[in-house]
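Have a look at this one before I ask anything.
Here the complex is missing one protein chain, while the rest keep their positions.
Which chain is which? They are A and B, in the order written, and residues in each are numbered from 1.
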Amino acid sequence: MSEGKRLDRRKFLYGLGAGLIVGGGAVAGATMLVPPQTITKTLSTTVTSQTTITSPVTSTFTKTTTTTETVTPTFATSKGYIVVDPKKCVGCLSCMMACSLVHEGKTSLSLSRIQVLNNPFERFPDDIIQEQCKQCVNPPCVAACPTGALHIDPTTGVRVVDKEKCIFCFKCMKACRNVPSMMIPNVEKKYMIKCDLCMDTPYWGEKGGVDGKHACEEACPFKAIKFVKEVPEQLDMSGYYVNLRSKRWEELGLGPAED
Amino acid sequence: MELAKKVLSKVPWQDRLVASIAHQTTGAMTIDIYSFEEAVNFLKSCRTDYSLDELLMRGSSATINYLDLNALASWIGDVLGDSELSQAIREVVGGESENPLLIFREKVKPVLELMEQRLAQCKGKLSGTP
Partner (left out) sequence: MKGHMGKILRVNLTNKTVKTIDTKQYEEWVGGHGIGSAIFWDLVASQLPISPYDPKNVVTIMTSPLTGTLAPSTGRTEVQGIGLQSYPIEWFTRGNFGGRFGMMLKNAGWDGIVIEGKADKPCWINIVDDDVDIADASDLWGLDAWETQEEIWRKVSGGKFGKWIETSTGRYTTQRPAVLTISQVGELGARIASLVHDAGNAAGQGGFGGIFGAKNLKAISVIGAKGAVEVADPKALFEAWKWAIENYRGDIETRPSKTPSAFGAQPTQGFWGVKEKNMRPSACAVCPKACRAKFRSGIANESQCVEFAYYSWAVSARYGGPTIELNKAADLTQKYAINNYELLRILVYLRTLNAMGVLGKGKAIDTDLPFDILGTAAFVEELIRKIIQGKDIGLALREGGVRAAKQWGRLEQDLKTGVLAYPYWGCPEHGYDPRTEAEWGYGSILGERDINEHDFNFFVYWYPLGFMATGNFPISAEECAKICSEKLIPYTGDPFMLDYSDEGIYSEHFVKLVAWHRHYTRFWKQSVGFCDWMFADLVNAYGPNNRGLTPDGEVRFFNAVTGKNITFAEGMEIGRRIWNLDNAIWVLQGRHRDVVKFADYIYEVPFPSDYPLPMYIKGEWKFASAKGRKIDRAKFEDFKTKFYTLEGWSTSSGWPTRSTLEALNLKYVADLLAAKGKLG
């Protein structure tokens, strides 16, 4: 049975800098060539009411309220993100094989920076957990790192690990709010690994990074993984779980086209 | 009345009607039919609206259920004694063919209609409704 953690994940709240540890020279001294982006969240609430705010005459109308919330992060934002469709994922784990293959030259479930968990007895859609690094706008992992090993790449904004500086203290793994954590220990090499949007893939013939390809997306035989450049919804992380199914998916009897 | 009883009866094993269920991934099975009502149910379970696309693309759920309609006609006549229905079916089917599967697909609906009519008639007779 699923632990029911999915609800928790989606209720992340990113404080406006409060509670984040911005300590040490490592972070403060980071060059920020990509300026922090303001994230605007648009909440559309549709209300059908019989009262009008502009006229004393009672009538039926529909009102849409737009609220704007601004999250001004401390760090540069990433120029790219991986989004997934956990309702489309078939649990083949090819993405995990591809990820570990291109980064490490060998295949392993524990060295994959994308994690898919298959519960054979559970009901759809809770039977598969498909999780990726969110390249968080306010990354707790970066904030937690005492040595600055975990940092923002100055050109791309991708949150990456400098293996040389990592002291394998596990603070980032505990700080990561994703379940399961997207900071992953490479026990053999004694440093943490994480999704780097395929910036450093010595075992791949393709160019990765924010302007290149991504092994998980390339490998996925059902197109349940996608690389995007726009920052996904941060407040409840819903933007990272998207619908990548077409009408044809439903026509072919493979599942619902709508969520 | 006699005929109605006979048509609705269960036939002994040696007089059974043999149909087949063919499915892509599990092969061909012969299926034994022991009564008129079972035959009607079998024909009802036969889909005929599939295209080749569906059979092969969505082969997961596509079964080709099939029954030799001339053999069905013979069985209805010889074993169940309903020569009128037997003849009617033969007329619909229109003789032997090199592609009995295609003929089945084309003719099963009208044949099923006739059989359902007969089934209703027989049941009605036995329950006393006019």
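As a convention for this text, a residue touches a chain if its C-beta (ideal position, glycine included) is under 8 Å from a C-beta of that chain, and two chains touch if they have at least 3 such contacts.
Everything numeric in this text was worked out from a predicted model, so none of it was measured.
Participant: Among A:169, A:199, A:235 or A:254, which residue is in touch with the absent chain?
Facilitator: Spelled out, the listed residue whose C-beta touches the missing chain is A:254.
Participant: Using the touch rule from the top, list residues of subunit A that touch the missing partner.
Facilitator: So the residues of subunit A touching the unseen chain are 1-3, 5, 87-94, 97-98, 100-102, 104-111, 115, 117-125, 127-129, 173, 179-181, 184-185, 187, 203-206, 215, 218-219, 221-223, 245-246, 248-250, 252-256.
Participant: Going by the touch rule given at the top, which residues of subunit B touch the chain that is not shown?
Facilitator: Residue positions of subunit B that touch the missing chain: 12-13, 16, 18, 20-32, 34, 38, 41-42, 44-45, 50-53, 55-61, 63-66, 68, 99-102, 104-105.
Definition applied: only the chains that are shown with their structure count from here on.
Participant: Between subunit A and subunit B, what's the gap in Å when you average each chain's C-alpha atoms?
Facilitator: Here the centre of subunit B sits 57 Å away from the centre of subunit A.
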